[in-house]
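Shown next, in structure tokens, is the structure this report addresses.
Missing here is one protein chain; the remaining ones are kept as they sit in the complex.
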Amino acid sequence: MTVPGTRALLERLLGGPLAAAARTRGERRVVRLAKLLRTLVTERGESSGAVMARRAVALYSGLDEHGRELLFELLARDFSPDPGLVLAAAQAYREEPSPATLARLQAVAEPPRQEIFRRMNMAAGGTSVLVGMRRAVLALIPRRPHLAVVVDDLTHLFGSWFNRGFLELRRIDWGTPAAILEKLIAYEAVHEIRGFPDLKRRLERDRRCFAFFHPALPGEPLVFVEVAFVDDLPSAVEPILSLESAIGDPRKARCAVFYSITSCQPGLKGISFGNFLIKQVAQDLHDELPNLRQFATLSPMPGFRAWLRRQPAGEGLAGAAAIREAAEAEPAAAPGEAIREPLETLAAHYLVREWEDNHVLDPVARFHLGNGARLERINWMADPSAKGLRQSLGLMVNYVYALEDVERNHEAYVNGRVVACSPAVDRLARLAEAEWPLAGEA
Amino acid sequence: MTVPGTRALLERLLGGPLAAAARTRGERRVVRLAKLLRTLVTERGESSGAVMARRAVALYSGLDEHGRELLFELLARDFSPDPGLVLAAAQAYREEPSPATLARLQAVAEPPRQEIFRRMNMAAGGTSVLVGMRRAVLALIPRRPHLAVVVDDLTHLFGSWFNRGFLELRRIDWGTPAAILEKLIAYEAVHEIRGFPDLKRRLERDRRCFAFFHPALPGEPLVFVEVAFVDDLPSAVEPILSLESAIGDPRKARCAVFYSITSCQPGLKGISFGNFLIKQVAQDLHDELPNLRQFATLSPMPGFRAWLRRQPAGEGLAGAAAIREAAEAEPAAAPGEAIREPLETLAAHYLVREWEDNHVLDPVARFHLGNGARLERINWMADPSAKGLRQSLGLMVNYVYALEDVERNHEAYVNGRVVACSPAVDRLARLAEAEWPLAGEA
Amino acid sequence: MTVPGTRALLERLLGGPLAAAARTRGERRVVRLAKLLRTLVTERGESSGAVMARRAVALYSGLDEHGRELLFELLARDFSPDPGLVLAAAQAYREEPSPATLARLQAVAEPPRQEIFRRMNMAAGGTSVLVGMRRAVLALIPRRPHLAVVVDDLTHLFGSWFNRGFLELRRIDWGTPAAILEKLIAYEAVHEIRGFPDLKRRLERDRRCFAFFHPALPGEPLVFVEVAFVDDLPSAVEPILSLESAIGDPRKARCAVFYSITSCQPGLKGISFGNFLIKQVAQDLHDELPNLRQFATLSPMPGFRAWLRRQPAGEGLAGAAAIREAAEAEPAAAPGEAIREPLETLAAHYLVREWEDNHVLDPVARFHLGNGARLERINWMADPSAKGLRQSLGLMVNYVYALEDVERNHEAYVNGRVVACSPAVDRLARLAEAEWPLAGEA
Partner (left out) sequence: MTVPGTRALLERLLGGPLAAAARTRGERRVVRLAKLLRTLVTERGESSGAVMARRAVALYSGLDEHGRELLFELLARDFSPDPGLVLAAAQAYREEPSPATLARLQAVAEPPRQEIFRRMNMAAGGTSVLVGMRRAVLALIPRRPHLAVVVDDLTHLFGSWFNRGFLELRRIDWGTPAAILEKLIAYEAVHEIRGFPDLKRRLERDRRCFAFFHPALPGEPLVFVEVAFVDDLPSAVEPILSLESAIGDPRKARCAVFYSITSCQPGLKGISFGNFLIKQVAQDLHDELPNLRQFATLSPMPGFRAWLRRQPAGEGLAGAAAIREAAEAEPAAAPGEAIREPLETLAAHYLVREWEDNHVLDPVARFHLGNGARLERINWMADPSAKGLRQSLGLMVNYVYALEDVERNHEAYVNGRVVACSPAVDRLARLAEAEWPLAGEA
């Protein structure tokens, strides 16, 4: 593993004895912290754990950007398992797989980084610091891919710490502290919330909002979902977001629409909560409001227009020129009704047939189909906002969560690469295949 | 790994295809559960996680003792890392220690049991079930030592899940729910609590009680400590436990005595909380009550009398015969004042000089000295109860927690095998060495 | 109004200028307090209210028994409305009943004591002090009936302050703080609770306990009711109280029995909460457990045996001698089966026909019949405890609360002096009238 960033400074520090090379106050702080972390993983007892954890967290929190990068490099370089010890333990385990040889294998194969992170977590606020640390390392990965080992160790720990069993589902309403509501406004990633009055409409009695929280991050939502109670499967997002809409009666609605789901913590990227959240909320609403017959989403297709641009021109085909034009116009404009049919056909194909690494290409489809939802309907001009046009020329999708089918759908998707979809969408997808020349990325 | 228990049944089941061999309803239940667990660790997605977790927990909860044993055997046999894959991954990592080879090593070296347990934890009440499971396996270890691999995996997970950062310190007082107080009465391991009125005295304003709780085990104390505010370092436990004692003023006390500390969950044995609890409580009381000058324990010496019986007779030495008699009398009786001096000398030696595996022999001394406390005083007839006489002929010990010294004491103990003790105890220990012929177990 | 107690001291103090007559420190304290109270009701602003209230409460709390008596005498003597002013205001109001004359009437007719109590209530803990004060004055009434004016003013205020709308209904269970449970044990007035284990049985899932609390008396139950879920209308109390009884399933029970209702605060005697409590609990249980068909009590007849003793001998009538003997035996013994029929007959008469001041004679019957319950059944040997025999020779009564009938029953009772009762009880009561010569107290 070499340092691709190759700043002279980093090389100087990592090239020789650390303490001697440190020149600035910030560098000396990193050196002190590195020594402390070394002590943390070599000392036998846990006894001074809390005190040392506090010190480590305090030192880390005082690092500037440069100091943090240096620390991550040290964590990646110096706190991985020792290859020689691992090999010896693997051989011994191979020869005689006993509790003792297995225990030895575990001991040497686990990166000492994990113990460091567990120790740092003992300090008050430690979990929050570590989530922030993962965020910072993730941001460096494009430039320093070898730091992935640090991310991986945090991923492993967070997978354990943020286990569904430790999460608390809470309803968010107008009685929720403003400090939390403010975060929802800031985090919302699908349909922007324009201040408290906008949020208030989304918390009226014909709307619901739920979030997962973790006891060690009080006041910090991890993921939240917004639900609207409506009469029928919705084909446009505007009536749901409008501040002017009349407030409906939840006891008379037939359909619960998950119209927005947002992960809040970049430091927890890839630690999945969203699937649990949707299913738990669907189950709870089903129990509370027996009038609800359908649980569905109204979802964007974030990758559709970009995908469209990558397709061959389809010369000679009706509408091909207009489609190409729509795909490439800047800024994106509402497509004409004339190309509605071919566009919907292509959208069906994109969602159902375009795969990559055992998953469908579109990230939102990947999430819902992987969860066991069914692709129900493609909606023309469902989101005519600038963002909606830019992403998917205004098209949106309904995924339906039929609680009794999700497990079967999920298995068919994971094990058989089969997308559960309605007959209408299925027909569209077949049509596309027959008629259009496509890049065939999958 | 073979099954030492050798019940024919077990062999039959483990010897061939499981499903075919299962004969009773209970056995078929184990088979169903084993298949489900296999699915849990082989499926790619986490999507049906919560549903499957619920099912696994339900199946497990329905097992009888025999079914559980069978399951543990299967967990030990079928869900360990594959030695061949581990070896290959270790070699690849040795050749090129990259993020990819390290990730691969992690993936194959971690026992699939851990993933199983993480999945089961997703169900409501899962944590509690897993703590119960570890308790059950621990109880089988003497007969089936190869099940240690199951214990080890749970230990590893619990070490992560019950990290200090996730524990909540709560004061226990007379305003605490009766359901929790009742558990304290049941769990108390040092000085029996004889019902609610007895407990109430221990919660008056000149006493304190604190416990650690974990969010996933609501209403279940993990460990609790009882504190008395007194004028001086106490030399007997009776005045502290007496229901007749006058209630003192905490703002005038000079000494906080930790007179009882109890771990509540056998399923969490070996996951240490006690050291954090004592230090946190000492720190908090120090902040709240500046009048307190000393934080100390009044502790039993559980192994003293048993150790005494193992010593050579010491023929010819004054008191030797009387000491032997006291060590061996059944039931144990209060020793005569005549042998007070030699007994205290021997006690000092026992506490300070008798080591085993880098730790002092006495379990309570091991705990407090390992935490960085100082052995302050040996107290004659401090606990004349039947239990006190049986364990240590009525002797008790004060360990002192001087917050500014604990880290240094801890390091000296762990790294230098040095016991921090008062001059008086040190002198006694030296005396014993000079005068008594001892077995020298350390 | 003169002081019937006639202790010289009191006379000395009340006979002349207070300040001069006070001799002891305690007396001087009363004088200081009386002056302060005078200021409280004459100053125009409320501005220093909280400070003065704190002072008044502190002074009062420091009074000994003698001091309190003296204060109550002063309150009765010096803080009643001025008869002359009242008469003038009444005449003016008679002449012209305008807002102004009515306001003036209100101002002079309200005893200044009420303003004093409202002011004292402003201090932290003031409500609790005033409840204690009413308790103390009530205890003096037999000896000093003229203090009734002080009681009346507190009664008036408490009736307003402890309005149903300000009470909080809370379920009491094993998760309730021990400090509150302890009070239930102490207060229980019907069937003694013998410590926490006994109470625990009464809080299992086939039992319920509810209490009213007031925000200004946190942790202090005002009244509580105990409920048992059983199959049928119970005819004996032992199966309900027994610690050995199996724990039933509340979802299968058909009858909810209110087997104990206790008012907790002697200082709130006569401020009625019990009727609200029973009806609210019945309504809530009805909503929660649709399997419940009947809401009934199993109640004592506290005055029956005493009443029996006051009846004429009934010479010549069958069983009359045995009945007299049973009524007069000391200690009370279980009556023989031979006199069961006449005793039940007499009990029916006692409950239904014996009235006093527009209410039935028996205090428990008065409470339930006044609430609109129906007298359902008289139960032989339902409470064979010493207390049960002493009060009513072991007989107990079921009152049934049929939610749809309570209002009608209540009105019939209050306006028509009609007791709602079952045909069986009605028949018994008629029989008694026909056969027995009775004192006819009503």
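Going in written order, the chains are labelled A, B and C, and every chain counts its residues from 1.
Note that in this section a residue touches a chain if its C-beta (ideal position, glycine included) is under 8 Å from a C-beta of that chain, and two chains touch if they have at least 3 such contacts.
What you see is a predicted model; the values in this text were computed from it and never measured.
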| item | value |
| --- | --- |
| In the full complex, displayed partners of the excluded chain | A, C |
| Omitted-chain contact residue, chosen from C:R164, C:R205, C:R310 or C:R427 | C:R164 |
| Options C:H156, C:K183 or C:R201, residue touching the unrepresented chain | C:H156 |
| Touch criterion as defined above, residue of C:P81, C:G132, C:G248 or C:P266 at the omitted chain | C:P81 |
| Option from C:A123, C:V281 or C:A429 whose C-beta touches the chain left out | C:A123 |
| For chain A, the residues touching the chain missing from this view | 174-179, 181-182, 195-196, 200, 219 |
| Residue numbers in chain C that touch the chain omitted from display | 1, 43-51, 53, 80-81, 83-84, 86-87, 89-91, 93-94, 97-99, 102-103, 105-106, 109-111, 118, 121-124, 126-127, 145-146, 148-149, 152, 156-157, 159-161, 163-166, 168, 215-216, 272, 275-276, 279-280, 358, 370-372, 406-407, 410-411, 414-415 |
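Everything below uses one rule, namely that only the chains that are shown with their structure count from here on.
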| item | value |
| --- | --- |
| Chain contact topology (line, ring, star, complete or other) | line |
| Leading chain pair when contacts are tallied as C-beta pairs | A-B |
| Self-contact between copies chain A and chain B, residue sets same or different by half | same |
| Most centrally placed chain - per-chain CA mean versus overall CA mean | B |
| Centre-of-Cα separation between chain C and chain B, whole angstrom | 53 |
| Chain A and chain C, separation of their C-alpha mean positions in angstrom | 63 |
| Separation of mean Cα positions, chain B and chain A [Å, integer] | 39 |
